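One protein chain is absent from this view; the other protein chains keep their places.
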Amino acid sequence: MTDTSALYQEVILDHNRRPRNFSVMADATVEERGVNPLCGDELTLYLRMDGDRIADASFQGSGCAISRASASMMTSLVKGKTRAEADVLVEQFRGLATGRTAMDDLPPALRAFAGVARLPQRVKCAVLAWHTLHSALAEGAGGAEGAER
Amino acid sequence: MTDTSALYQEVILDHNRRPRNFSVMADATVEERGVNPLCGDELTLYLRMDGDRIADASFQGSGCAISRASASMMTSLVKGKTRAEADVLVEQFRGLATGRTAMDDLPPALRAFAGVARLPQRVKCAVLAWHTLHSALAEGAGGAEGAER
Amino acid sequence: MSALVPRSDFSLLSTNPNLVYLDSAATAQKPRAVLDAMNDFYETDYANPHRGAYALSARATERYASARGAVARFFGVGDEACVIFTRGTTDSLNMVASAWGRANLGAGDEVIVTGAEHHANFVPWQQIAIERGAQFTICPLAADGRADVEALATLVSGRTKVIAFNHVSNVLGAINPVSEIVAIARAVGALTVCDGAQAAPHMFVAFDALGVDFYAASAHKMLGPMGTGVLIGRREVLDAMPPYQTGGDMIAFVGDERTTWNVLPHRLEAGTPNVAGAVGLAAACDYLTAIGMDAVAAHERALVRLAYERVSALDDVRVHGPSGSERSGVLSFTVGDIHPHDLATLLDERGICIRAGHHCAQPLMRRLGVAATARASFYIYNDENDVDQLAEALESAKRVFAVA
Partner (left out) sequence: MSALVPRSDFSLLSTNPNLVYLDSAATAQKPRAVLDAMNDFYETDYANPHRGAYALSARATERYASARGAVARFFGVGDEACVIFTRGTTDSLNMVASAWGRANLGAGDEVIVTGAEHHANFVPWQQIAIERGAQFTICPLAADGRADVEALATLVSGRTKVIAFNHVSNVLGAINPVSEIVAIARAVGALTVCDGAQAAPHMFVAFDALGVDFYAASAHKMLGPMGTGVLIGRREVLDAMPPYQTGGDMIAFVGDERTTWNVLPHRLEAGTPNVAGAVGLAAACDYLTAIGMDAVAAHERALVRLAYERVSALDDVRVHGPSGSERSGVLSFTVGDIHPHDLATLLDERGICIRAGHHCAQPLMRRLGVAATARASFYIYNDENDVDQLAEALESAKRVFAVA
């Protein structure tokens, strides 16, 4: 067996090794935390909104290569997009990760994640950043966490 | 199929129909309650002890034919017996009902109960009166009941 | 009237062709399809779900999720996360009484149950009421054994926090007027907890339309495996209920001092789930759905009507509960002064399985004025011959005991 992987293609390994936009944003207008309780992935997403437009995006946190590469690409892709445009991307990515969206409908950078659709146990890692973006845009309350006791 | 039964032989049916010693005993020296919580059989056993000897025995209560016939025969058999003699009978009967005692070792009246050994679900009915006698003689605390809440 | 399904679907029944199994209200026999589904899971997709990061575990997780989906459809539940897998009806009802009750009942509050409840829907409420200092009220029964809704309407007040009642009585087969009880409860803001152990196997439950807040059932009474059941709840009440058991994957974050919880359904399913049990229950649901729950209900009604006629026609026999056409497939009766246990043993000598005793419903026995009853119950594998055998055996028993 050779040292290649169906899922860990070079683009994912690269975004994992050198994540883009991996920083705390001092002047963020929205800050949203996302956790994947079963895996322990956690990230904080920072957005600087300029009216309806995402002027800047960054993230911090710890997690696996999939969640990290996904957050890295996501923050790169949504910069400059409007809320509505970003929402479309969220839907597209969720579709990809669950095997519902055809590859051709997607920005090329995201296609590397097509492999997760065959790995239901990793879907949550891949979509965590996107879910968090969705919540941040909806300005809704927290993520998967319930009431503290 | 005819109207005969392996278990319900005439002697059992007769003791059930006309139970012996079926009365409250006003001058009892020992009164012991026995219940079979799963079946709902319940009986109160009355003994009048004369020193170490069972001068009189009677019972009251409701239950199935097996438990009633068994109590009827038991009270008849132990009258006049010493504590030790009665204990031997208790052990013999328990042995019979669970298939451990050979028939020949038993007072003939009890042999009709040999059939219960094949019916584990009815063993408790057959031995209820005998268990209660055992507790009464040991002057121990209640039967199968736990703490009231 | 022949059986609704081939006896050959059930190994135990086909290897015992003369067995007359009339105790399905206690537990139902298993079709091969149910055992095969569980074996297949163990032999092809077995792993701990939720916890593994490999394909086999993902398949186990998927089996569990799709079983939940099948069970949700069977019970008419749109929101699958509101189907909580439990150990059985008793576990489900204890969960509600403990977790909901401890959080919501206080001194002066009232808990109402009916006088016809199985111990599983009676004792947990009695005990939590004692613990919380709440009042425990027993709703009287109408003559046919159903909850007396007029009495109930006068009993309830703003203090009434919960009304727990059976959908179908395990002793009488009486079917409770669920929507009337729900209306009475809603009028005073009380929750409703419905014990569906005897309904789910026999009729389409349609949870979302039923209006109750909680619904409980056992797999083993509906052709499924032992050790599995469901608690179904409306999302608002489930979301507001504290966890019952803690551990495993029901958490979000476990701190040294505080813990936060996962979302439904996980929050209410602590520990490694019984995937095999869920798969078996789902297979049972599929088996029943393939027959059609209307056909199941019609078959049982027809059998029980016939049994009612045959048995109540015997001298010295008292049949408890509603008349034949208004009951689910359960028939409780007493024969002269023959103790039900003796009756059951006599019938057993002929290969007829009925149940005798208090049927875990001692409060109802007191209300019926009996210590015990004999009970015959019917399911999809029973046929007219079973009814004939029952009636003949009862006549014979009367002759043995020289009754009448």
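Think of it as A, B and C in the order they're written, each chain with its own count starting at 1.
Just so we're on the same page, contacts are C-beta pairs under 8 Å (C-beta built on N, C-alpha and C of every residue); 3 or more make two chains touch, one makes a residue touch a chain.
Please read all numbers here as calculations on a predicted model, not as lab measurements.
Student: Wait, the hidden chain, what does it touch out of the ones we have here?
Tutor: Its contacts among the visible chains are A, B, C.
Student: Of the residues C:Val77, C:Leu93 or C:Leu394, I need the one that contacts the missing chain.
Tutor: In the full complex, the listed residue that touches the missing chain is C:Leu93.
Student: Specify the residue from the set C:Arg68, C:His118 or C:Arg301 that touches the hidden chain.
Tutor: Of these options, the touching residue for the absent chain is C:His118.
Student: For the chain that's not shown, point to the residue among A:His15, A:Lys79 or A:Arg122 touching it.
Tutor: That would be A:Arg122, which touches the missing chain.
Student: For review purposes, identify every residue of chain C that touches the missing chain, sorted by number.
Tutor: The list for chain C reads 11-12, 15, 19, 21, 23, 26-27, 29-30, 35, 39, 42-44, 46-48, 51-57, 87-91, 93-94, 98, 118-124, 126-127, 136, 138, 218, 220, 225-228, 245-249, 251, 253-259, 270-277, 340-341, 344-345, 347-348, 352-357, 359-360, 362-363, 366.
Student: Given the full complex, what residues of chain B touch the hidden partner chain?
Tutor: These residues touch the chain not displayed: 35, 37-38, 119-122, 144-149.
Student: With the missing chain put back, which residues of chain A would touch it? List them for me.
Tutor: The missing chain touches chain A at positions 1, 3-8, 13, 17, 38-40, 62-66, 119, 122, 125, 149.
Note that only the chains that are shown with their structure count from here on.
Student: Of all chains present, which has the mean Cα position farthest from that of chain C?
Tutor: When every chain centre is compared against chain C, the largest gap points to A.
Student: Counting only Cα atoms for the centres, state how far chain B is from chain C in Å.
Tutor: Here the centre of chain C sits 37 Å away from the centre of chain B.
Student: Indicate the whole-number Å distance between the mean C-alpha point of chain A and the mean C-alpha point of chain B.
Tutor: 76
Student: Rounded to the nearest whole Å, what is the centre-to-centre distance of chain A and chain C, using the mean of the C-alpha atoms as each centre?
Tutor: Centre separation, chain A to chain C: 45 Å.
Student: Quick check: what residues of chain A touch more than one other chain, meaning two or more?
Tutor: none
Student: Counting only residues that touch at least 2 other chains, which ones in chain C make the list?
Tutor: In chain C, no residue touches at least two other chains, as defined above.
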